[in-house]
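Every protein chain of the complex appears in place save one, which is left out.
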Amino acid sequence: MADRNTFRLMLLILGLVFAFLYIPISVLVGLSFNEGGLPTAWTGFSVKWYGSLLEDADILKAAGNTLIVAVSSTILATILGTLLAVGVEIRRRNGKWLETIIFAPMIIPDIVLAIALLSMFSLLNIKMGLHTITVSHVVFNLAFVCAVVRARLKSFDWSIVEASADLGASTMITLYRVVIPVLMPAIVAGGLLAFTLSVDEFIIAFFTAGAGRSSITLPMQIFAMIRFGVTPEINALATIVISVSVVALALSQRLNKGGLPGQ
Amino acid sequence: MTTDRRPLLLMTPALLWLTALMVIPCALILVLAFFRRGIYGGIEYTWTLENLALVFDPLYFRIFLKSAGIAGLSAAIACVLGYAAAYAIAAMPRRRQPTLLFFAVLPFWSNYLVRTYAWIVLLNREGLIVNIARWLGYNGELPSMLYTEQTVIVGLVYNYLPFVILACYAPLSRMNPEVTEASRDLGASAWTTFRRITLPMTVPGIATGFVFVFVLSIGNFVTPALLGGGQFQMIGNLVYAQFLTANDWPFGAALSMVLILVMLGLLMAQAVVAERASNGKGQSDG
Partner (left out) sequence: MTQAFLSIRNVEKYFSAVKAVDDVSLDIRENEFFALLGASGSGKTTLLRMLAGFESLSGGDILIEGSSIANMQPNQRPVNLMFQSYALFPHMTVAQNIAYGLEMEKLPKAEITERVNAILDVIQLSHLAKRKPDQLSGGQRQRVALARALVKRPKVLLLDEPLGALDKKLRSEMQLELKRLQHEFGITFIMVTHDQEEALVMADRIAIMRDGALLQVGSPKDIYELPGSRYAADFIGVMNFLKVKRTDNGFAAPDGTAIATAHVSDGVGEGDAIAAVRPERLFLGDAGDNHFDGTVSDIAYHGLDLLLHVETELSDTPVVARMTADVADNHRPEIGQRITLGWLARDTHIFPA
């Protein structure tokens, strides 16, 4: 029957789209384990390219910087984003402008935000470095944390807050002992998401890092290396970066069954 | 609840943060666009419309139009592919759909540079595609696959396709299957049903996907820089150059301002489409 043919066509479409999405990445990951390092021939499985990453001082320094930025911006964004989400959902009736401001960091083209921040930091004579990258990353990170936590709050039973008050808890104790624990999976999920976004973010970091190599992050290092040419080390580094994102995202997804944010 | 100020207290730190590091800097860009460029770079604080006029100078406006063309084409291709994929996912058994969707969107959350770089690995002179062609016995000169406009479009489609799938899947999965069955029952073929029922009901998802890909593509600077080669210029690269090499901040700000306006215009158009499709209120006969 026609139904079966339609179903086959759908499977074919899915196959092609998934091939398009995954073949480039898979080739990259595969090559990173190729002993010869070249796509010309498979000369055997090897992790030597990963080993040579460890000897590259620039890469290690960049990875360290990325970790500093990602961890500190994630912590800040998680706190600010969670408080924002709780406040917004308690108020319920929020103006359109408020919703826009909370939503904007997720859709604003990063180049616009990057040059805007660069302009401001320069005009205010703020010396740029890891600290400026960090506070800039908090902008979009807090919006994503807020979105994830708000999604969870939509199905939150507010009567437990009233129950807590009824049993004699103050607002702060209720927040600390009732609201936060219930929201914990969503908060951690949002935090993990923020962490991957920060680890991967390139453009804003590139513009707000300031001069010199001291505050270069991993994506900036990768960008510089890519412009120089294809090397097996980049393949290995790229594989590590992809793995970090996939693991963090899979964890985030598992913790928070509400699905991926971003719409 | 309305008189309770505590929720506002919770929101204040984040809102202050967003104000200081997003609202004010963006407002600054808008102001900067109307100042004059200093003789040795920097900014001269006298009002002018020259920067905005320069955006519409043929030299630069051509880049604008070309960027818009590339962004439009990328968005259109991504929408066709993304809609087909979303439709196919929605046609699979319900319990498999979340997994399929997760894997369709997963690449979107991995590093943008790395995803772009993957295409360089595939397409460069010693890349996999060339090697496969050699292996198949083709020894002639291969057309350049890297550093062309087409490669930039492939890169943009590749990077933003997952978002389109997500945007199109949402309305498709919400559709009541009885609605398409009703169309078949009333005599419509499968194709007519798709054209007259499914497509109009899911247009908001396509509009969201299109606007998103367009906005992110037109301002993109990584993909043209990496896949388009050094000389390939899109608006994003132009903005980048004004701030980091040419040191003409006011002009860079003016370019950004136009970019923001285009984006806002498209987002508003998309909101209108969504409003119309959601059972167009206000069209009643009162």
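Each chain carries a letter (A and B) given by its place in the written order, and its residues are counted from 1.
In this section, a residue touches a chain if its C-beta (ideal position, glycine included) is under 8 Å from a C-beta of that chain, and two chains touch if they have at least 3 such contacts.
Computed from a prediction, not measured in an experiment: that's the story for all the values here.
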Which one touches the absent chain: B:16, B:49, B:179 or B:261?
B:179
Quick one: say which of B:92, B:129 or B:188 touches the chain that got left out.
B:188
Residues of chain B in contact with the chain not shown
176, 178-179, 181-189, 192, 196-197, 200-201, 277, 279-281, 283-285
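The criterion applied here is as follows: only the chains that are shown with their structure count from here on.
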Geometric centre distance via CA averages, chain B-chain A, whole Å
18
Which residues of chain B touch chain A in their complex?
1-2, 4, 6-11, 13-15, 17-19, 21-26, 28-29, 32, 81, 84-85, 87-89, 91-92, 98, 100-122, 124, 126-128, 131, 158, 161-163, 165-167, 170, 190, 208, 212, 215-216, 219-222, 225-226, 236, 239-240, 243-244, 249, 252-253, 256, 259-260, 263, 267
Across the complex, what residues on chain A touch chain B?
2, 6-7, 10-11, 13-14, 17-18, 20-25, 27-28, 31, 38-40, 79-81, 83-84, 86-88, 90-93, 101-102, 104-105, 107-109, 111-113, 115-120, 123, 135-136, 138-139, 142-143, 146, 171, 193, 196, 199-200, 202-203, 207, 219, 222-223, 226-227, 230, 234-235, 238, 241-242, 245-246, 249, 253, 259-260, 262-263
